[in-house]
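Removed: one protein chain of the complex. Kept in place: all other protein chains.
Entry: chain A
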Amino acid sequence: MKMLSRSGLSMFMSRYGSFGVLFVISLAMSLANKSFLTLPNLVNVARQVSINTIISAGMTFIIITAGIDLSVGSLVALSSCVAMIIIEATGSSLLGICTGILIGGAAGAFNGAFVAWAGIPPFIVTLAGLTIYRGIALIITGGTPIIRFEGGFRALGQGALLGIPVPVIIMLIVVLFMHFLLTRTAFGTHVYSVGGNEEASRLSGIKVGKVKFQVYVMGGMLTALAGMVLMGRLSSAQPNTGEGFELDAIATVILGGTSLMGGRGTIWGTLVGAFIIGILNNGFNLMAVDAHFQLVAKGIIILLAVLLDRYLKRKQA
């Protein structure tokens, strides 16, 4: 009820203006194509956005601290290759997946340590990470994909519970957990505070370095989790997969209303942003739009979406 009160609604819109954008795009897609608004397709879209959403949830925290992580695409490749090598060697999917996620945490710690305590800008640190993790993935696999058509790990990508695909369930758990962390814990408050005003945070006793370190570790582990889902979906691990994932994740977070300057952003917004990008891709495929034209259209729509988001927020505020 409170949501519906006038000030409640305006607050809702100012926070979640991207919902309006999502609504407009969905409406346009369902008018343009009759296959869009069907249950199988909506499940399909949810499954397709899951990987990007899991990565982007971690990226949201990082961007709220005024940071960035360019290494996520390479880390998807590295974590899944390590996991697959372990699975091939031991036959244990669980061991492989746990190792893969630990590798993600380790890579995140590497990024985080340089950002938090060496004072190197996140753009530079994670740009280095982008080439280092890709290189390691290529070295340990000899540059060739590892394919495996059996094993429990495939359930992460291909399984379903009560008709809901496992990737979607994982995505929802991640979103709920990260939302809780960001809005209901002292850690979440510190994340906003560090991004909003680092100096003031330090003066008020927040351990700025520790907070930054933690968001990169968390981001790395979530990226690796996304890598496990991708590995399950493809039944294979590939050293050259994930190129450009960082751009999708950053676009997702920005579309969700998170500020690149830090201090502002929500996980719900990021979920909406992921669906905006997912629905665009899905709709273009359904309508069989020419590949060359898609590139132009996608860029223009993302620009328009951010403009519309700004406009809606200003109007409601």
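FYI, a residue touches a chain if its C-beta (ideal position, glycine included) is under 8 Å from a C-beta of that chain, and two chains touch if they have at least 3 such contacts; residues count from 1.
Quick note on the criterion: contacts and distances are computed from a predicted model.
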{"item": "Record-based protein name (UniProt) of the chain missing from this complex, from \"Quinol dehydrogenase membrane component\", \"Putative D-ribose-binding protein\", \"Anti-sigma regulatory factor (Ser/Thr protein kinase)\" or \"NADH-quinone oxidoreductase subunit J\"", "value": "\"Putative D-ribose-binding protein\""}
{"item": "Hidden-chain contact residue, picked from the options A:Ile147, A:Leu247 or A:Met261", "value": "A:Ile147"}
{"item": "Sole residue of A:Ser26, A:Asn111 or A:Gln238 that reaches the chain not shown, by the stated touch rule", "value": "A:Gln238"}
{"item": "Chain A residues that touch the omitted chain in the full complex", "value": "33, 35, 40-41, 44, 47-48, 144-145, 147, 149, 157-158, 230, 233-236, 238, 241-243, 281-282, 285-286, 288, 291-292, 294-295"}
